[in-house]
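One chain of protein is taken out of this complex; the other chains stay put.
== chain A ==
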Amino acid sequence: MDGTTIESQLTPFLFPNEPDWFTDIRRAALKNRRITKDPRFAKVNYINWNLGELPEVNQVAQLDHDDQSTKDYILCSLSVALTKYEDLVKKYFMQQALTKLSDRLISFSTAFVNSGNFLYIPENTKLTTPIFMNHIADSAQNEEISHNLIVIDEGAQVTICLENEQAQASGKIHRISEIILAPNSHLNLINVDVFAADTDVYVNRQASVGENAKLDWSIGSFSDGNVVAEMNAELVGRHAQATINNGAITSGKQTQGMNTRVTNFAPHSIGKISQRGVILDQSRLVFNGIGKIIHGAHGTIAQQENRVLMLSDQASGDANPILLIDENDVVAGHAASVGRLDKKQLYYLMSRGLPKEAAKKLVVRGFIGTFAKEIADQRVRENFQKILERKLTDGE
């Protein structure tokens, strides 16, 4: 492909006054897109979703110039950040969390990024109220190809709730998020995904956790559309900790496939993955839990648990735990199950007068609702529960 073609493909996507270094990243990604493979989601066939295909550009991006920053932190769209906070963005964008254009969808999403948010929590900022960070639509008319950058600087503490509003239009969504935890920081991150039916979604969330930093990550995968999602935490600093709780519900004819991964790079780091899924109707849900310990990361802990509850004969699901360990002095373990409702539990509830349907609902809610109960902030917790409830009810 010659230079002119590249430019003409990229032009409609460029942000206004986009810095050259950023456009250079797009160019590299566009070239790379031709030579890299699709990401692997074991036991998920998403080839027909046509992800990573160039969308029709209806119009030049309608940019939101809103800067929602406060005295405590910076929050604005990526396009605004690229001009207003260029140095900060340049320091972190694809430098720590996501560093490689390792597959075709990352390359595609990087080349054609048309939206995204930037959130920066400065050093030692300790916030007691959570930040609700809804997707700031940069290009309401176009398919979302976003890149979100969240930086928690040294010693900062914050709770962030990211909830995407259900898009009206059907289509494709590509969303990359980088989450960087500098040393001694603490982040409670809550992602609630409610992508609409008729959407095909690629999500890639990469977290990098520094020394003594702690990531408590709760994910509610309550979309109605087809989703492949990569959730990855890399423990790069000594004593770094990450806990990923992923609760998923699938219904209708949708498929959700998730690679949830924690990699212990540094000694004495602790990684925990816990996934619980409920499968309804004719849907499919796959959990690939991947715990990886790099050689030299001694004294580390890698635990994971993947459990799936199948509520329909026409549904299908998988819970695949994978442990890749290249170090001796570690504690690692996994548990996995794909099961149906426990008859003994149902009988017990019904023996107290609950009709069968109500008993079922309670058991299911209990099974997947444990994650909600672990969310400390009341407002965030209630919101998470509300959306979970809605998805369960709709799926019946």
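Here is the rule we use: contacts are C-beta pairs under 8 Å (C-beta built on N, C-alpha and C of every residue); 3 or more make two chains touch, one makes a residue touch a chain; residues count from 1.
As a working rule, contacts and distances are computed from a predicted model.
Visitor: So which of "Pyruvate dehydrogenase E1 component subunit alpha", "ABC superfamily ATP binding cassette transporter, ABC protein", "Thioesterase" or "Nitrogenase molybdenum-iron protein beta chain" is the UniProt name of the chain that got left out?
Guide: "ABC superfamily ATP binding cassette transporter, ABC protein"
Visitor: For the full complex, which residue in A:Glu123, A:Asp342 or A:Glu382 touches the chain that was left out?
Guide: A:Asp342
Visitor: Just one of A:Ile173, A:Met258, A:Leu280 or A:Ala359 touches the chain that is missing; which is it?
Guide: Spelled out, the listed residue whose C-beta touches the missing chain is A:Ala359.
Visitor: Please output the residues of chain A touching the missing chain, sorted low to high.
Guide: 342, 344-345, 347-356, 358-359, 362-363, 365-370, 373
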